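What follows is a set of notes on a single structure, which appears directly below.
Note that one protein chain is taken out, while the other chains of the complex remain in position.
All chains are identified by letter, namely A and B, in their written order; residue positions are counted from 1 within each chain.
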Amino acid sequence: MTTPLEIGAGETALFWILAPISVIAALGLLFARKSVHAALSMIVVMLIAGVFYIANEAPFVGIIQIVVYSGAVMMLFLFVVMLVGRDASDSLIETIRGQRLATVLVTLGLVALLTVVVGQVTWGGAVGLAATNTETGNVTGLAYLIFGRYVWIFEVSALLLITAAVASMVLAHRTRLAPPPNQRAWAARRFREGKHLAGLPAPGVYARHNAVDTPALLPDGSISELSVSRVLAARSQVASPERFADAQDEIEREIEEGSER
Amino acid sequence: MTNPYTPMLILVALGAGFVIFSVGLAQIVGPKRYNRAKAEAYECGIQPSPQAAEGGRFPIKYYLTAMLFIIFDIEAVFLYPYAVAFDQLGLFTLLAMFLFLLNAFFIADAYVWKRGGFEWD
Partner (left out) sequence: MIAQVVSSGVTSLALDGARENPLADFSDTPLWLTAIKAVGIFAYLLIQVLLVIWFERRVIGRMQQRPGPNRNGPFGLLQSLADGVKSMLKEDVRPKASDAIVFTVAPILFASMAFVAFSIIPLGPDVSMFGYRTPLQLTDLPVAVLLVLAAAGVAAYGVIMAGWASGSTYPMLGGLRSSAQIISYEIAMGLSLVAVFLYAGSMSTSQIVAAQAEQGWFIIAAAFSFVVYVITMVGETNRLPFDLAEGEGEIVGGYFTEYSGMRFAMFFLAEYINMFTVSAIATTLFLGGWQAPPGIAAINDGMFNEGWWGLLWFTLKMWLFMFLFVWLRGTLPRTRYDQFMKFGWKFLIPASLVWIVLVALVRGADAGFFGDSTFGILGRDFPVPVLFILGAALLLMIIGFTLWDRAAERRRAERREESVIDVDPFAGGYPVPPLPGQRLVEPGSARVGRTQTDIHTDASGSGAATAVVVSDKED
């Protein structure tokens, strides 16, 4: 039971391949200019951590690490897109004076502290989980620990999680004064106001062109302003339909000529 | 056969090899005809939207549900070891689990629902 564990060649190879990738990804998380690249580096770090757990004979923890963190980092990605912007990159201008110097000093201090503390720790020989995994079962053993010795911590973690849920509601939720109108209410309102009962007119479809930036023509040949999105109008991206209408006239003329011949 | 992960690696390596080979071969076999319009972003025939200011932020209407997702995901994880070891854990753990579910799932869910957290902004 207490014989020290030999680390196999496969595991050693795995470590020396994945560990440098993990370190590079972790550095990428810090130094990537684009915030999305940083988020992607982070998921690489988390995945490799999961693989290391699995290699250390803790398959359940490893898989859960991958499942939970792949979801969590994706939410991080959403918040990056929402708050920072899809193409935003870091600006390297120092906003607080002396910030860099202070950072370097604090970091060096932390490194020194950690080196001293970790250096004093002595480890016994690794035992490994192989015996436990076959006799008790990895997941069963874990369940026995969570729901046995640590059952109160487990219950308290429920409180922690509910606090997180409530906190996210209290801090981030904006309570509406009235319920938002649904599709039915919108339709009812449209009819009550008697405007655009059949919806707004669609953008124009021409013989040689068909895009949302091309306005439709009204029966008298004038342009229907309503048929083009307000956004395109504000960006002044609305195309003039004359070209396409002329092309159509030309085709019609050719057809007429052809039938007369 | 010793390691149960080796066969999985073999299958994934086969799959990844096939994918990389196909994509790589297509680069060689396929034609390359440069055209400025072809390299533009596709927006159904209109001119591509100009690069948005401030890095192009997108409104995420469901950000609150996204936060709750992480919390509920972590909660759900506890159910797996419990389900697997169910027979060996006994009545007390069953009650402990119900207390956990009541706290972390039912009350939290009811609160968020009542406050309108699942409605979009």
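Before moving on, here are some points about what is shown:
Here, a contact is a pair of C-beta atoms (placed from the backbone, for glycine too) under 8 Å apart; a residue touches a chain by one contact, two chains touch by 3 or more.
Note that the structure is a prediction, hence the values are computed from the model and not measured.
Touching the missing chain, out of A:N56, A:T136, A:S224 or A:Q237, is residue A:T136. As for the chain not pictured, it touches chain B at residues 1, 4-8, 10-12, 14-16, 18-20, 22-23, 25-27, 29-33, 38-44, 48-49, 58, 60-62, 65-66, 68-69, 72-73, 76, 79-80, 83-94, 97-98, 101, 105-106, 109, 113, 118, 120.
Residue-level contact of chain A with the missing chain is found at 36-37, 40, 43, 47, 50, 59-60, 63-64, 66-67, 70-71, 74-75, 77-78, 81, 86-87, 133-141, 144, 147-149, 151-152, 187-188, 191-194.
The working rule: only the chains that are shown with their structure count from here on.
Within the complex formed with chain A, the residues of chain B that make contact are 3, 5, 44-47, 49-52, 54-60, 63-64, 66-71, 73-75, 77-78, 80-82, 84-85, 88-89, 93, 96-97, 99-100, 103-104, 107-108, 111-112, 115-117, 119-121. The touching residues of chain A, when paired with chain B in their complex, are 10, 54, 60, 64, 67-68, 71-72, 75, 78-79, 81-89, 137, 139-140, 142-144, 146-148, 151, 154-155, 158-159, 161-162, 164-166, 168-169, 172-176, 179-180, 209-213, 232, 235, 237, 239.
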